[in-house]
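Sending over a structure as structure tokens; questions will come in a sec.
Note that this complex is displayed minus one protein chain, with the remaining chains in position.
Order as written gives the chain letters A, B and C; numbering starts at 1 within each chain.
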């Protein structure tokens, strides 16, 4: 449910306007240098501030609760806690009667029989991703020297993403965007058939980020229109480098040693200031809603660092898992019919 | 690894040219009528036969090994076994020296230190999906009266998919395709924040199908170019029906009661008969490869029923999981300050 | 690793002398009344105070971080945090050179390559069980009206357990004890073949409690010396009540509706004040060690409430799981050959 990973495990907790939110990171190897300060650069990238992002201001300073001793990880679970300070919860009462168009308000109310915390969207807030980003900081250390870099390629269909976000905000509206991600140095062999392909795990975690509606690896949807003779990536040497990288670094669900490349689509934020047609479920009648409160006009602006974290978490988990396969060689048969040529 | 699901659990086994392949389905409720014959319509849809599909002919008759008694499920694990009969393994020796462009040959050899079964692609064969389709037959029974329907919307960029597949085959080439899927009657509330959103679980399982390179829900990538005022789906009544369905039936990762709609991209098959530039990793030199053997020119033709099975499996698992939440009402507080209005 | 449960999931974090410890409880149904005060009676039972327990004094007030709104659970993960206040860490440096006899010091140092937090035993402290007890409070609410009661039956082989603990303490020594547990009202059918028998899950969680060295259900080891004609519990009515309860309420790994009864053995605390032969791994020579610091002479005194929590957690998880099986009846075949007689 609120956990992800097999060996490098991340447990998320918190609600947008509750006392605190955070993450418990289990399975982190001991001896990794780690401090709160290590998290700040990535957490700052996730923080709002640009035109088109929410006016809510949270310091987002994670407090280490456990799992770190004398500046290094101990091997015990690492609990990071981030206190909610700038919450204004009065804004949200109305949405229990008038669910926001495009928002989880209605489905969540049904799912939790009305007991869910509606303030700030409760668990459905993008704010929960702060814990994911903090976990990503540790994951990035585990996968080093491999590296991950994501960026907002376009917003609202335009490449001048920040300007477009500002335009949407000025209109009392919101816009989506497309985030591209590239990881270099990913060891060949990461990913597990049949069900835990690298693409399966990445998409699983990426779709956990609020607002994601699509993902494609390498050529993605364009591949569906290509001939195999064009799409197939030919080996360029015996080390595994390929001439092209149409498959985005993943063959048969397994990293092939070339750069991992994917794109993901972020929908426009649901909460907008301009008037929308809505429905009052208490009075059972249509109405007009202008969503008050502080919201991102373009949450996509804040997504790249979250995508990086998600990618690093998946790679860290698979990297640890891959270690377990290395127990085999001591069993390679000698002098019998089994000849594993390579 | 080769398991999927929390409550309705599917374990896959088998290799393309090994003695048998199959699936163990755990967590299936007792008392569900089930027989081998129930699997045949969907397994036949997965079987080759059309122009553009492989010439290999397997009867694909699943044998029930356990979990069924007097025509009904017992609650014990259901093992279905499908014997491999028409395997011609001599065809595959060469790919250990000359990995097929676009294929998992190279990455798999590295991952398994050369011990993996190379015949027919081993575990990386589309043939493994027969077990998934069989499990899907049970899942469809569990989710009834909800229903799932997938179809091939285009192949090689053209809507006359079968003709395009035949053209690719005639060229000694292959082509990809786009499969659309729609599920009706999905109860609102399925899907679990934070990590097991409905989109997360579906994409996880869909990307397990060999050859999938992209997935998008509702408007998907197009949503990234839309304004929120256009994308947001307004409620049309107090039951949850929306005027539009741009989100594809999933809000905040949770089914909202409207039809579940997604599209997925299938890459062209890697193995093609026409000459490709390749690399001989034994002689460490470039070479030309014409892949012999029997392959699908358009595996996408066979994907719709697999996508249906994957979708039904995810929905069945979430449906069972949702039952556990219904234990709550006996605890709803009475006469105190907690007023879960709805 | 530091997680337990399939549906009612408990994640533990914290170290004995770190900033805080706690628990994240995932999968708790929404709508359960819950407050910090609810935890206090059980947490007080776990707290030291009696002769024979440690002099360390922690207020053990859990702070709710998430998952509770207006006095009720929301369905989101519940994070409970307990701050460490009365830690005196200087006491523990020596044990890295001279591992305590009978303690995890040596094995833990090896396992974590020396990076583990040695203060207060780090993760290996009985203090971690505070989180377990807090989770047990919620679990007890879920399983109601079923109830669990554990008590210390003997310490150091004597039934006047508190007096014996005081004697051991006065000797600068420690003693073990035997805790019995009885749960009434457990619904028949809890427990899952093949691997998740009720005894399997209970023993798994009970052996997580520091110091447990044995567990037996019903007649336990005595059953090994009995004839079947004596051991077998005969049904006394059609509802499932049995004349005797030699099996302790579990048949074939499944609760049979009679009281669940088991006993568990707690070893004497490792840290004792009197002189012991030890080994200095730095100087590679034998030595004499008197363990300084504050320790329980009889940790068993504090174990009953932890055993209750563990039992309630297992039962809550299985109770939620059992709900999922109830989806079946709608599929019971009508008018065909399948006749599930009962």
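The rule is simple: a contact is a pair of C-beta atoms (placed from the backbone, for glycine too) under 8 Å apart; a residue touches a chain by one contact, two chains touch by 3 or more.
Given the structure is predicted, the values throughout are model-derived calculations rather than measurements.
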Displayed chains contacted by the hidden chain, counting the whole assembly: A, B, C
Among C:31, C:75 or C:99, the residue in touch with the chain that has been omitted: C:99
Selected from C:83, C:163 or C:281 as touching the chain missing from the view: C:281
Of C:34, C:69 or C:115, the residue in touch with the unshown chain: C:115
Contact footprint on chain B, counting only the chain that is left out: 1-3, 9, 11-15, 18-22, 24, 26-27, 30-31, 63-67, 69, 72-79, 81, 111-113, 115-117, 119, 122-123
Where the unshown chain meets chain C, residue by residue: 1-4, 10, 12, 96-97, 99-104, 106-115, 121, 123-124, 128, 154-157, 168, 171, 173-178, 188-189, 192-197, 199-201, 203-205, 207-208, 210, 212-221, 223-229, 231-238, 240, 243, 246-248, 251-257, 265-272, 274, 276-279, 281-282, 284, 300, 322, 325, 328-329, 332, 340-342
Touching residues on chain A - with respect to the absent chain: 6-7, 27, 29-33, 70-72, 75-76, 141-142, 193, 319-321, 323-329, 331-333, 336-340
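Assume only the chains that are shown with their structure count from here on.
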Centroid spacing, where centroids are CA-atom means, of chain B and chain C in whole angstrom: 41
Chain centre separation in whole Å, for chain C relative to chain A (CA means): 35
Separation of chain A from chain B, taking each centre as the mean of its C-alpha atoms, in whole Å: 23
Contacts with 2+ other chains: residues of chain C: 27, 30-31, 72, 75-76
